[in-house]
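One protein chain is absent from this view; the other protein chains keep their places.
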Amino acid sequence: MDFASDNASGASPEVMAAIVAANAGFAPAYGADPWTQAAERRIADVFERECAVFLVATGTASNALALASLTPPWGAAFCHPDSHVMGDECGAPEFFSAGAKLVPVGGEGGKIDAGALREALDAFPRGVAKLVQPSALSLSQATESGSLYTPDEVAGLAGLAHERGVGVHMDGARFANALVALGCTPAQLTWRAGVDVLSLGASKNGTLACEAVVIFDPARAQDLVFRRKRSGHTLSKGRLLGAQMEAWLRDGHWLALARHANDCAAQLAAGLRDAPGVRTPWPTAVNEVFAVLPGAVDAALRAAGARYYDWPARRLPAALAPRGAERFVRLVTSFATSPQDVARFVEIAAGAGKD
Amino acid sequence: MDFASDNASGASPEVMAAIVAANAGFAPAYGADPWTQAAERRIADVFERECAVFLVATGTASNALALASLTPPWGAAFCHPDSHVMGDECGAPEFFSAGAKLVPVGGEGGKIDAGALREALDAFPRGVAKLVQPSALSLSQATESGSLYTPDEVAGLAGLAHERGVGVHMDGARFANALVALGCTPAQLTWRAGVDVLSLGASKNGTLACEAVVIFDPARAQDLVFRRKRSGHTLSKGRLLGAQMEAWLRDGHWLALARHANDCAAQLAAGLRDAPGVRTPWPTAVNEVFAVLPGAVDAALRAAGARYYDWPARRLPAALAPRGAERFVRLVTSFATSPQDVARFVEIAAGAGKD
Amino acid sequence: MDFASDNASGASPEVMAAIVAANAGFAPAYGADPWTQAAERRIADVFERECAVFLVATGTASNALALASLTPPWGAAFCHPDSHVMGDECGAPEFFSAGAKLVPVGGEGGKIDAGALREALDAFPRGVAKLVQPSALSLSQATESGSLYTPDEVAGLAGLAHERGVGVHMDGARFANALVALGCTPAQLTWRAGVDVLSLGASKNGTLACEAVVIFDPARAQDLVFRRKRSGHTLSKGRLLGAQMEAWLRDGHWLALARHANDCAAQLAAGLRDAPGVRTPWPTAVNEVFAVLPGAVDAALRAAGARYYDWPARRLPAALAPRGAERFVRLVTSFATSPQDVARFVEIAAGAGKD
Partner (left out) sequence: MDFASDNASGASPEVMAAIVAANAGFAPAYGADPWTQAAERRIADVFERECAVFLVATGTASNALALASLTPPWGAAFCHPDSHVMGDECGAPEFFSAGAKLVPVGGEGGKIDAGALREALDAFPRGVAKLVQPSALSLSQATESGSLYTPDEVAGLAGLAHERGVGVHMDGARFANALVALGCTPAQLTWRAGVDVLSLGASKNGTLACEAVVIFDPARAQDLVFRRKRSGHTLSKGRLLGAQMEAWLRDGHWLALARHANDCAAQLAAGLRDAPGVRTPWPTAVNEVFAVLPGAVDAALRAAGARYYDWPARRLPAALAPRGAERFVRLVTSFATSPQDVARFVEIAAGAGKD
């Protein structure tokens, strides 16, 4: 019963097989190999247009490179206060951008509010020397609270950004989960809605270590080859990345994996909602369930070996925050989650809540 | 006949099997997994002491993190002008250190000369505000010219460095090849000789993507966990790195792989020395052969599908530099090189040189 | 009637005379001159202890150097959202620290609230790799809203910081104004209350361009000589800075200048409070008056040639924010403000408000 993170599973069998197959023989280094090239073609197919693609091994690298491509050292990148780029990367965007400022823009349920974004943009008029210059908007899709931006919402926020010359980044660590939940195409959710650079995440959804920075305007991509090399993210045996990404995108495999994870989360959320004393403060749109558990339920689950993380209660509206012995927790499912584990977890929760 | 780089091969079957095995099931993320811990224990065993270990996926990351741990932004890191950190990492050490200066210190055959090092250190007296402060000495072992420092030579250079409070880094991208060639222990070649931080390379010698920053004085290691995270080099599924490193070090596998590569290079060098018109300006100590090839030999080899790189002729003493149609080339062998390819290469070279 | 900024005046006659006197003859460069040394002695006298002193020409440099001395690139510096370091220096602290994060900690009237600080510190437990590490607390004294921390308040906040190993910086751009208003000694307001590094500002209060980074624990100061040089802030003719600082501190000149500025502000605030339709939402503690002016008053003042800046209304509590044609403005007095100008300003405001 491991619901700690979608990082807790390995690669899918299909992806693992692709790594093994690609391992044989000699190949050119540093991304000039055929697997990397095939992966780039698949990304172009999936997104229905040419893009500049930079494969890397971690989501932090992908986000930080993407933001650095949009934000000069004296730039401001607007992001949600709960976003991964703001709080979970030990300042990687600041490092890669040589000192840009991440400006928090709030909103309910992990989503940036359009009014708050407009206000934030107004607070940084372009050309005033004492102010960092508005440069990037970063949207997490899905968000760190498991919520989603619809294509229209993305387009609305991106429109505000573009009016001010601000580029739009999407942190797609759970992009496949979002796609499946929203039922739209990759193009609709990204460049057609105004996204300039996507961090396409695969590591949380079926690969071992593979992410892609996807730049929809190739003209903006010319520095990234140097930024990637200089940050140590150009793998010498690039086939490791190329093989993973190619197999992951092949025949809708990525979407099938995400669908499974989402379905498990939906089942988990439904079960918990019925469990006595348990509250699920946010809707479950993708593969993350947030729950306020009674102390006894939490204790019973952990005693049974369940793994999951406490989540910062300050992210909840006061009315929904845990009281007394209650715990606010995050439960994450993945392609590897077994429905049996979900059922057992729900059963324990329901049983413990009754007491 | 791929002699382009030891990056052109994949992982050894043993290492690949370890990755596959580690892929199954759930595991804690970010290096808290059992494979990473086992790898750390193996490194302590192999080096005969406790060390702080930071696994990363690339040699550039390993070198840059290691140098940044020794060099403040206003520091000088002394390295050979032909070294990888100086010329092949697009300024990664400068990036990770927030702008330190790499100061070239020359010497024959890719090795830093003790007299030149003393002079360079003298040129940067500590405490003079206008001067970057002497902070790190970086030695490549083996060097980019395929030469070696003996443990005594390491100790001599490290002694000069330590006298001035300068830390010692070893770029061990080909550390196993050096060990096998020198016939000494890992401890003798590193901390016993004064090395403070080792970049232990495995990617060129049997893993897919795995390197370790090994810090012998754990007190100097405390910042690296943040530096690694912030640079995007903390893999979420850390087992990918742990499994490779553990399998690679198990039962002397790393040394066996390196021995094969070195033996192939020795065979190649011996064959080329006898080939008409071919010169090998430097001795072949590890798995790199440097040769000046007559134009016809080069053409015949490439026509036969051999892959290898031209090498900068300016690195050779004038007396040995290529003349006319001659080409100065580097040939690299690896654990995956087949003796048949070596023999065929030599045969073609010998044949073409006769004409 | 220039109330735009305390930067709008020049140097006091005494300070100007000192510059002229110091200009004669030859002197050692880069701060080895007698004026700089005399300034350092004066600072030690004034603060009743040895300190490491680094003179620079701008407040931005002083703040950024001070914060960089406390905050590693992966560090968090806690500061008020309205503080100068957060919003008015185009990311200088991020630049000098190589990418640290400034974390906003709120509070009424420009002052950091102790509860908010405790929460912020709690949100960054030390040693968690994904989190920037709590490193510095920056307090503005006086604040950007013209309010003050008492020595006890400084000690309270500094105590919270020190409990977590967080260093304490004071942005003293208006330190003399604060001293005069609080009636305490420099020592009481700084190191005795837990301040580790002070940015002692003089440029807003009687010098042309002179600030001092004052480090109370000389052991923490050793890198600053390199940071200052490397950032281009070591003046070759250091006497320019030394002469200003020495003359400014001599015989309580700095306090006399600040007292005049504070008195003018008090007179201005008192006059405005009586003017029909004018509101002063915050108390006037030092040399800044914040006022909500009716549109007609604002128009009359500007027509009469008065200079002052609009101030961001979002900094006011909603209940006090300007409505309709009202303007929220900041009025700053300095050592050079004439009581006549103050009286005239008040008279125009009172007259226009009546109509």
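Think of it as A, B and C in the order they're written, each chain with its own count starting at 1.
Following the convention adopted for this analysis, a residue touches a chain if its C-beta (ideal position, glycine included) is under 8 Å from a C-beta of that chain, and two chains touch if they have at least 3 such contacts.
Bear in mind that the values here come from a model prediction, so they are computed numbers and not experimental data.
Visitor: Specify the residue from the set A:R42, A:R230 or A:R259 that touches the hidden chain.
Guide: A:R230
Visitor: Of B:A44, B:C90, B:A296 or B:L320, which residue touches the hidden chain?
Guide: Answering carefully, the residue with contact to the hidden chain is B:C90.
Visitor: May I ask which residue of B:V15, B:A52 or B:A98 touches the chain that does not appear here?
Guide: B:A98
Visitor: From the listed residues A:P73, A:G277 or A:G295, report the one that touches the chain absent from this view.
Guide: With A:P73, A:G277 or A:G295 as choices, the missing chain is touched by A:P73.
Visitor: For subunit C, which residues touch the unseen chain?
Guide: Within subunit C, the residues touching the omitted chain are 2, 4-5, 7-11, 16, 19-20, 22-30, 56-62, 64-65, 89-92, 95-96, 203-204, 208-209, 226, 229-237, 239-240, 307, 336.
Visitor: For subunit B, enumerate the residues touching the unshown chain of the complex.
Guide: 73-74, 87-91, 94-95, 97-102, 104, 119, 123, 129-132, 312, 314
Visitor: At which residues does subunit A meet the chain that is not included here?
Guide: 30, 72-74, 98-99, 129-130, 133, 223, 225-230, 234
Throughout what follows, only the chains that are shown with their structure count from here on.
Visitor: Report the most central chain, judged by the distance from each chain's C-alpha mean to the global C-alpha mean.
Guide: Central by C-alpha mean position: chain A.
Visitor: Can you work out the whole-Å distance between the CA centroids of subunit B and subunit C?
Guide: The separation of the two C-alpha centroids amounts to 51 Å.
Visitor: Using mean CA coordinates as chain centres, what's the gap between subunit A and subunit C in Å?
Guide: Chain centroid spacing, subunit A to subunit C, equals 41 Å.
Visitor: Any chance you could list the residues of subunit B touching two or more other chains?
Guide: 30, 226, 229-230, 234
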